[in-house]
Structures are given as C-alpha cells and as structure tokens.
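Here the complex is missing one protein chain, while the rest keep their positions.
Showing chain A:
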Amino acid sequence: MAINEKKAYAAYYDNDIRMKSSSGAIFSLLANEVLEKKGIVYGVAMNASCTEAEYIGITEKQDLEKLLGSKYLQAKIKNIFKNVRENLVLNRLVLFTGTGCQINGLKKFLQKDYKNLICVDIICHGVPSPALWKEYVGYMENKMQGKMEKVNFRCKDQGWENFGMKEYGSSKEVYISKSKDPYMQMFLSDFCLRPSCYECKAKTLRLSDLTIGDFWGIDTIAPEMNDSKGTSLVIVRTNQGEKIFNRLISKSSVKVMEVEYDDATKENPAEFRSVYRPKERETFFIDMKKMDFEELRKSYLSLPIKQRIKNAIKKILKPVLKRARRGGIKSNLDYGMLMQFNVGEKNE
C-alpha cells in the first residue's frame, strides 16, 4: 500500500562495492539480503558483446556485479515478466529493479499484489536508443581496433583524467569523462530518448516500493553525508518499502539521514519531471541512418562559436567554483565511461 507522504533519505552502504556502484550502493545492500534469503534479483546487465542491455535474473552473489551501475540504453525485457510471475506464484522472494515505466508495466501485468515482490525503480532521465548505442560501439571498436568486452557507464574512479588509456596484454582500457564522450553528450542533450520519455507517465504515477537515484546537490542539503564516494537518494513510497528500508538501515555499515523530499529532488528533477523534447530530436534519427557516428557527432555536438566561448569560460571557472562550493571535497558528480577492448586479434 502506498504511504500518504513520500519519505526521502540520503544514504550509502560503506563497503568496497560502492566504488562499483553508480551512487551509494543501496541496491547492492538490498540485493544481497534478497539473495541470502534464496530470492531472485532481476535487473539490467550488458550482454557479452556489450551491444545490448538486457534483463536477467540472478540467484548468486557472484553475479551481482553485472547488475551494478546504470546502463544508459533501453534494455530488452524478453520473457522476464512471465518468469517473475512464475517465481511469485511459487512463493519465491523477488526483487525487481528497473525504470518507473517498466515497474508500472510489470505491476499491471501481474494484476495483483504479491507480498514476496519488492520493486525498486531508479530516478530515470529517459532511455536512449539501443540503435544509437550499437552505432557508438562500432565507432569505438573501429577507433580502438578491438572488440568491446566491458563497459561501465558510471566509472567514478578519480584516478582517471578527462580522457585516458591503459594497455595490458591483449586488453586496452579507455576512460572518457561524460563531458567528453559523444554518446553521453547525445544522451544528456536529450537527442536520443524514446518518444514516451518526453511525456513520461511514470513521473506522476509510480507503483514501486522504493526509488533510488543519485543524490546530486548533497553538499547543500546534507554535506556530512558526502564522503566523495557516492551517496544515494532513496524515496520510500509504500509500507512494504518502508519496512524493507528500515531493516536495511539498521545495519551498522549503512549511513543514513532523512531529508525533505523537495530539497532532495531539486538537483535531480528527473524524479518528478520529464525532460524537454529538443528540436534536434526531429532529425536526429533520420541523420543517424544517413551518417556515420563521427558525422553525427560533428553535426549535433559541434556548438556555435558563441556557445563554445561560453563553455570555455565555464570550464575554467567550474573547478574553482566547485571547490569553493564543496570546500575542497570531490564528489561522484564527475563520472565517465570506462570501456575495455580486446585487441588480441590484432597480430593474427
């Protein structure tokens, strides 16, 4: 049952796994608990060739890593809804994670409430096109002369600069910050989202028990909750969600602080508002079909000179301002894409 007033929290799980998580590793904490109870955890993983995102169900802790970190493209659901229903009917504990609309769809498909189902959605900016992702993989593979074998959309290892490369054995690792990566820039400019995302129904109706997202703006709302390794924003929506969350935060390794919903979502408005559909959305995919990725990048991400000057000034000022605002503390705001390519076959 939905609770009258949504509750919001800043929280993180103080564990090594947080560095592999997008924000505060709250999902890991919950998933671990479900797996310990012999439950099944559904979430999104990249396929082996990194060309698609897909739903999988896991029962072993060793597979949890596949579900960590946001995947910035729409995932294939295939027959997962039916599998979930089968698990539920057999009284198995199920944790289902996804976007708000996927959870609304699952709940409507099930047509009844199950006590053994926990639904967690993420604060969703909108889902980028899987076809654009494939174009990008092709572009990067060509650049790197190797097959993509791993991708992390939310690498927050601050050992990397804006752009970096490491080579060991038959593998090459590349880091590109989100401000430099063309795929991330196309995503964050909202050129390539699913049409329904610009008028997202799930912003006003959410059937999930808990919502998890990045706690952007943590330094103004709850600076004591920022240790620079990532903090989650957790929103509790149902009685079931409240019970689960209270149990999780009773653990000693969890840091938590209740915050005002309005304050907490100010810097992450995707929680309650769809993004604006830019005029570029009209032609973007027509051009994607006609152009190669490099041409597409040049057409859509090369800014007019006025904007470039503005950005250059901002770039100089930003680190200064950031440091001033944060009192020198870094946060996980600066993330990027970490990709691994197999370049082994180069010599064959």
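FYI, a contact is a pair of C-beta atoms (placed from the backbone, for glycine too) under 8 Å apart; a residue touches a chain by one contact, two chains touch by 3 or more; residues count from 1.
What we mean here is this: contacts and distances are computed from a predicted model.
A chain of the complex is left out here; the name its UniProt entry carries, from "ABC transporter permease", "ABC-2 type transport system ATP-binding protein", "NADH-quinone oxidoreductase subunit J" or "4Fe-4S dicluster domain-containing protein", is "4Fe-4S dicluster domain-containing protein". Annotation: of A:Arg92, A:Arg194, A:Lys255 or A:Arg297, A:Arg194 touches the absent chain (contact as defined above). For the options A:Phe81, A:Tyr114, A:Trp160 or A:Tyr175, the residue in contact with the chain missing from this view is A:Phe81.
Here one chain is not drawn; of A:Lys6, A:Lys134, A:Lys266 or A:Arg297, the residue touching it is A:Lys134. Where chain A meets the omitted chain, the residues involved are 74, 76-82, 101-102, 104-106, 108-109, 111, 129-134, 194-202, 205, 285, 288-289.
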